[in-house]
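Input: a single structure, listed below in structure tokens.
Below, a portion of the complex is reproduced, with chain positions unchanged.
Chain IDs A, B and C follow the sequence of writing; residue 1 opens each chain.
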Amino acid sequence: MRRIGEVGFMDKPVPRPGPNDAIVRTTKALVCTSDSHTVHGGIGPRENLTLGHEAVGVVAEVGGEVREFRPGDRVLVGAITPDWGDPAAQAGHASQSGAPLGGWKFSNTKDGVFAEHFHVNEADANMAKIPDGVSDEAAVYCADMLSTGFMGAEHGKVPIGGTVAVFAQGPVGLMATAGARLRGAGLIIGVETAGRRQRLARDYGADEIVDFAKDDPVGRILDLTGGEGVDTAIEALGAEASFQAAVKVTKPGGTISNVGYFGEGEYVRIPRVEWGVGMADKTIATGLCPGGRLRLERLLRVLEGKRVDPTFMTSHTFAFEEMERAFDIADRKLDDVVKVLVSF
Amino acid sequence: MRRIGEVGFMDKPVPRPGPNDAIVRTTKALVCTSDSHTVHGGIGPRENLTLGHEAVGVVAEVGGEVREFRPGDRVLVGAITPDWGDPAAQAGHASQSGAPLGGWKFSNTKDGVFAEHFHVNEADANMAKIPDGVSDEAAVYCADMLSTGFMGAEHGKVPIGGTVAVFAQGPVGLMATAGARLRGAGLIIGVETAGRRQRLARDYGADEIVDFAKDDPVGRILDLTGGEGVDTAIEALGAEASFQAAVKVTKPGGTISNVGYFGEGEYVRIPRVEWGVGMADKTIATGLCPGGRLRLERLLRVLEGKRVDPTFMTSHTFAFEEMERAFDIADRKLDDVVKVLVSF
Amino acid sequence: MRRIGEVGFMDKPVPRPGPNDAIVRTTKALVCTSDSHTVHGGIGPRENLTLGHEAVGVVAEVGGEVREFRPGDRVLVGAITPDWGDPAAQAGHASQSGAPLGGWKFSNTKDGVFAEHFHVNEADANMAKIPDGVSDEAAVYCADMLSTGFMGAEHGKVPIGGTVAVFAQGPVGLMATAGARLRGAGLIIGVETAGRRQRLARDYGADEIVDFAKDDPVGRILDLTGGEGVDTAIEALGAEASFQAAVKVTKPGGTISNVGYFGEGEYVRIPRVEWGVGMADKTIATGLCPGGRLRLERLLRVLEGKRVDPTFMTSHTFAFEEMERAFDIADRKLDDVVKVLVSF
């Protein structure tokens, strides 16, 4: 990213590690919608910022205090790389360390991973070794997609046998669907209009699909739950319409779990009456992708155990040299894109 | 309440209990702001409805399945009297049993307590005996004020030594302040402009008072917390301005705990950026006064143990014959009223 | 059960319902190990007690206060039928209502379900309608086996991608294995020596099997987890040896979740050092099968959604007339028995 609205290749020196850091040579990376947001100015002006935050690679160099990793290790790096000693991390909210969303450093407050080498802060805490049985392509989905999507189900307190609606089946929504399945939901309703994503939603565990272009999703979800609404509504789009529908379809005592990025407007409006006039025990939870070695190791174990295969989401693959084309497809949502993989 | 906007005395027969129910002869009752809301049409049209939901009394008669109470027992009755076998109650959200806010029956879906006798459903589950050392006047505050106010602190997950802001110091806000103190908050900031309520707030545990008529509460609370915001913001007013301030002063990872009734408008608007664009781990929790024998017994134990003295809130006392005057003072907030007690 | 050690058929009048109750005509029932414990005196002397607590049937009659069910409804009845208004239920521990394990009434404090008709207290709260797509044989497993086994995973706070060891793969252990899978465990280790149960464990989600007759389970589980131990150890046997192994294989910060019935000895001994001298953040959780309509409806939804098929556990089927033979096989664990189904 050269400046708002302009991207292109650029030469930069290979970064050097501080005492707690590592330098990783990139092998695979994924393009994320939030890279587009960033380029279009969503997080404010940035200049000469390397984009990208989802990557796997091989350790090239480590700082003097790093204990767990050595050059040559094949590693997964979290999209979010918190400062683990920060009070927010000590409170259990590592992704908020330092500042709101402060754990989000790649392609935000420092250079990202769409480069031959990238820098990882607190390497012992923010990377994980990739087990032999897990491919680079599968592992790279753990950096953000699985971690964020599964968080939707976790924050949503999905009970065994519970009912869940997931609004939008983009890559994060698909992994929220998979996450709801992993937590034992008994009925999962995916809201999506694009055919390819509807099919993926079924593959990842949706029992029912509601096409909001054809049906009123609120009425349809209430029908599917015998009029009572869902235990958990996961909002994976970041739009007022789906957020409001999520509030409306959640039963009293249930949870609206947001994983979408709200990029526009001064306010996000809660529908007052369906929110129970502020008294219906409906909880609105939010969060940012959890990072950390423990999280990454657990996600890799999900892959190792064959619980979920995220590679079905790879709709396009490019070499790093084709990065501009890769970004363009993801940015403009061309060609029925789901997720674009970049090989180094 | 005869109809919307009109109140007055009315003769009705003494109710009879079903097998699980009790009839209670009223001794003390409190007038609540929500009685005013109801009279002014806040919950829709009602005709010939007895008002009131905060009362203590003496058991007059019990149904054949009632095991724990006998005529003559001095009892506290919850303002909220759930159906405990309902799935919402089984999920831990008893106040939502049957319907959203379905546990709220008195002066909503059946006659209330501003009468010489009133009917209690599921008596074993919804009443508690008042210990000898606790006065009727103190006990009656447990029906709603302590239960709702303390819930604000409980839902807000106040940590020991944490920071709390409580927006508005009406009776529920005052008990939210007391509740934050009971949970071990290290710094409690009460937001209030009326002098009498400011003084009560200090009595109940506020360390600092912010007068929103003089200061910007958001800026002031951020100052008082070294710029980082509070762990828990309790909204006890039910107004958009205070709700938005609550979102703004809550640190990432913190909780906005609502105990206010939102009576107006199609939407309640969340300030998007300060909400962390839906990703700052800020949770918005809501709830309705918890009822139930266990809850009531615990609240009475708080009084027995001299932790809190709610009777400081009694600003006015009337005999039942003066009920119209009592209601008028509470309704129009005359004479620096805090809480109006009615003796039978 | 005539008296300790003696069972046989007996004529009793058809029970009549109180106002909140229902009478159910039995269609299918399962024999449980705890029936054997009872016959052998495990819960003290009982005379002329009808055994059995796992059943489905058809509603024959309901009391005057019952709202949700009518004669002819096909229903699942919880093995545990709590008093939902009791303070223990209000605290979220319904199975402990009235007394320790007080929700356990069938074949304990009142006649059980091995009869043509049986009585259900608080029918609205303790039964659930069986959906059309779910067979009686599958549904009856929800009464106790799924509810108890899944509780093992729930109390064990299994994280997505976490590691779990389940000690013993009897019917409850198998459902604990299925429950761990439903919660998203990344690695599930089943400890079992019998071949049939080992195979079922794999079917229900175990990734690894440890045969304690061949291997030291502690050493083996530590090996399988890279030396660090599991997040959750579920003890489904109720024996000191497996309980102690569970404590030993649980990592600091992890949970030992007990679902076994400890029937012998004055003490259950915790290994002091491996328990972390009382300071390693290892939590020991216990519980009794959760009941209630909500729970039963959620378990039925698990079946409806084809998440788990419990009928693989049916190793033997008998007609009610063959009840003595059915009980004998279950009691003496003959013929590689897993679970005995009785048809009425």
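Note that in this section contacts are C-beta pairs under 8 Å (C-beta built on N, C-alpha and C of every residue); 3 or more make two chains touch, one makes a residue touch a chain.
None of the values given here were measured: they were computed from a predicted structure.
Taken as a whole, the complex in this structure file is built from 4 copies of one protein sequence, with 3 shown in place.
In the analysis below, only the chains that are shown with their structure count from here on.
Where chain A touches chain B, the two copies mostly use the same residue numbers: shared numbers make up over half of all numbers in play. Averaged Cα coordinates give chain A a centre that lies 38 Å from the centre of chain C. Work out the mean CA point of chain A and of chain B, and you get 40 Å between them. Within the complex formed with chain B, the chain C residues making contact are 18-20, 64-65, 84-87, 89-92, 94, 122, 124-126, 292-295, 297. Listed in rising order, the residues of chain A touching chain C in the complex are 150, 153-154, 159-163, 179, 182-184, 186-187, 207, 297-302, 304-305, 307. Interface residues of chain B facing chain A in the complex, by the touch rule stated above, are 88, 91-93, 95-96, 99-102, 235, 238, 251-253, 258, 260-272, 275-288.
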